[in-house]
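Note that this complex is displayed minus one protein chain, with the remaining chains in position.
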Amino acid sequence: MNLVELVAAGLLVCGLFFYLAGTVGLLRFPDALSRLHALTKADNLGLMFVCLAAALLAGSLRAALLLLLVWLLALFAATVSAHLIAQVSLRSQGQALEPGDEGGAGGPADGESGK
Amino acid sequence: MNHPQIWMLLAAGLFGLGLYSLLIARHLLRQLIAIKIMGSAVFLILVVSAGLLDGRLDGIAQALVLTGIVIAVAAVAFALALVVALAEQTGAVSLEPEDDDDDR
Amino acid sequence: MTWALMMDVSLAIGLLFLAWQALIGGSLLRGIIMFIVFGMVLAVAWAWLGSPDLAMAEAAIGAGVTGALILVAYWRLKRVNAVEPADPSPLRSGVALVVAVLGTGLVAALGLASVAALEGEPVAGQLLNEALPETGIGNPITGVLIIFRSLDTLLEIAVVLAAYVAARAALGKRQVDLPTPSRDAPLMTALVTVIAPLAVLVAIYLLKAGGQIPGGAFQASALLAALGVMLVLAGRLESTLAVSLWVRLALIVGTLVFCLMGLGVMLFGLPLLAIPGTWAVYLIEAAMMVSIAITLVLLFAGSDGLKGVGR
Partner (left out) sequence: MIDHLLAAAIVFLLANLALGLWRIWRGPTTADRMLSALLFGATSVAVLILMAEWQAIPALRIVALLLVMLAAIITITYAGISRASGSSDQPGGQQR
């Protein structure tokens, strides 16, 4: 195992650690907003380390740029997604906006929290 | 794909699950998802049964499945249009009468 | 236990679990989300099986566009307050279980038998690999789609077009509403500004690269269709009933170019649907990409046309 591979391995392990942290947050945190917070941040950091490791292993500028693009896009998409999901979550925390919307559909029962 | 048997068993399992759900589900959307999953099982069988050539998947099977994926989405869109039209005109999302369950 | 076996087993178990969750029990919305996740994992499975082409198509169409279609249909059904059907009777479940078990057994037996029968190299694939270098196309899948099985592909885009016509007929001449509410979300504009040009760029790259490496018209159109769906949902494209000549032309250009090319070569003494050169492959692929993408977006929007919306 040469030096580059060693560095890549280290980065990879870092990345996996952040993925694990994100999942632990997803499972353990008490409400949707904190879970959102844990997941979107930790996972994107993990993805950065994974991309760095893969770019080192690939060893070509072209691949590295593509991986950079993937990471930036993921970061961006996660930002917007987190924002939208937070909006949805906040809204459903308050009162139901249009009560008429629910009952008739026969209760697809999204919130079977008792399950 | 070192173990094609595993993928064949997976395809059989997906097919069986889809078939079961297709038969018992009454909501048309659920039945549609069941058909889609059965379709995925068929795609898996098609690709895996074609075998490997120099360690790569058979190009012909891949091309057929690629065609199949695109046709499947068009068919799903058409089916959804029918479901929505049905619901708007009759208020039902099932093809069966509401009252008599046990007559078939 | 090797890594490869572990990958096979974990992907298989994951897919079975997701399919089970998508189909049986729970609320319908949860089932739909599980089905979308199933599509994502299936894309990873295709990648693992060694087919980037199928992984691309599955990610963009199998999970993305199909998922968005089913979610929007669910929303429309909720809006018309459709009556949800009751649970099936136990008798029926029993019969279905027997049928499903028999079906599973039959498929498993056939599948395992076909794997066991795979002794030598696949003949068709062998022939394909021998014939491919003459065509100047390096990607065997593009070769099959456009050159060797061109009639299949032609009929396939005709089927997609027919599905659009049929869906329009089913919904009638009226505006179908879409959930397009996230237009004022502050970050949405930024997302669209970044993703839209990038998606077009990647689609063109896929189209061009598809001659030699994984990629091609179907994958490119899948990506463009997914982009179109996003633009509709972000409120950047609005469905309209006004018929535009350009949209109509874009709908049929794939079929049209394919047919004209297929017939035109007969004037030069070539057989029906022969491909005169690699330029023709790229021409047909480009036309197909435009047609399939616009057809899928219009199927999603349930409309006759699309118009851009200013900010």
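Letters A, B and C name the chains as they come in the text, with residue numbers starting at 1 for each one.
Going forward, a residue touches a chain if its C-beta (ideal position, glycine included) is under 8 Å from a C-beta of that chain, and two chains touch if they have at least 3 such contacts.
Source: prediction; values computed, not measured.
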{"item": "Touching partners, among the displayed chains, of the absent chain", "value": "A, C"}
{"item": "Of C:63, C:108, C:161 or C:261, the one touching the omitted chain in the full complex", "value": "C:63"}
{"item": "Residues of subunit A (touch criterion as defined above) contacting the omitted chain", "value": "1, 5, 8-9, 12, 15-16, 19-20, 22-23, 26-27, 30-32, 35-36, 39-40, 43-44, 46-47, 50-51, 54, 57-58, 63, 66-67, 69-70, 73-74, 77-78, 80-82, 84-89, 91-93, 96-99, 101-102, 107, 109-115"}
{"item": "Subunit C residues that touch the omitted chain in the full complex", "value": "3-4, 6-7, 10-11, 14, 17-18, 21, 29-30, 33-34, 36-37, 40-41, 43-44, 47-48, 50, 52, 55-56, 59-60, 63-64, 67-68, 71-72, 74-75, 78-79, 179-182, 185, 188, 191, 195, 198-199, 202, 206, 213-215, 223, 226-227, 229-230, 233-234"}
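Keep in mind that, in the parts below, only the chains that are shown with their structure count from here on.
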{"item": "Mean-CA-position distance for subunit C and subunit A (Å)", "value": "25"}
{"item": "Inter-centroid spacing, subunit C versus subunit B (mean Cα positions, whole Å)", "value": "14"}
{"item": "Separation of mean Cα positions, subunit B and subunit A [Å, integer]", "value": "29"}
{"item": "Contacts with 2+ other chains: residues of subunit C", "value": "28, 77, 81-84"}
{"item": "In subunit B, residues with contacts to at least two other chains", "value": "none"}
{"item": "In the complex, subunit C residues that touch subunit B", "value": "2, 4-5, 8-9, 12, 15-16, 19-20, 22-24, 28, 31-32, 35, 38, 42, 48-51, 53-54, 57-58, 61-62, 65-66, 69-70, 73-74, 76-77, 80-89, 91-93, 95-97, 99-101, 103-105, 107-108, 110-112, 114-115, 118, 121-122, 124-126, 128-129, 140-141, 143-145, 148-149, 152-153, 156, 159-160, 163-164, 166-168, 170-172, 176, 218, 221-222, 292, 295-296, 299-300, 302"}
{"item": "Contact set on subunit A toward subunit C in their complex", "value": "69, 73, 76-77, 79-80, 83-84, 87, 101, 104-110, 112"}
{"item": "Interfacial residue positions of subunit B with respect to subunit C in the complex", "value": "1-21, 23-27, 29-30, 32-34, 36-37, 40-41, 43, 45, 47-60, 62-67, 69-78, 80-85, 87-88, 91-94, 96, 98, 101-102, 104"}
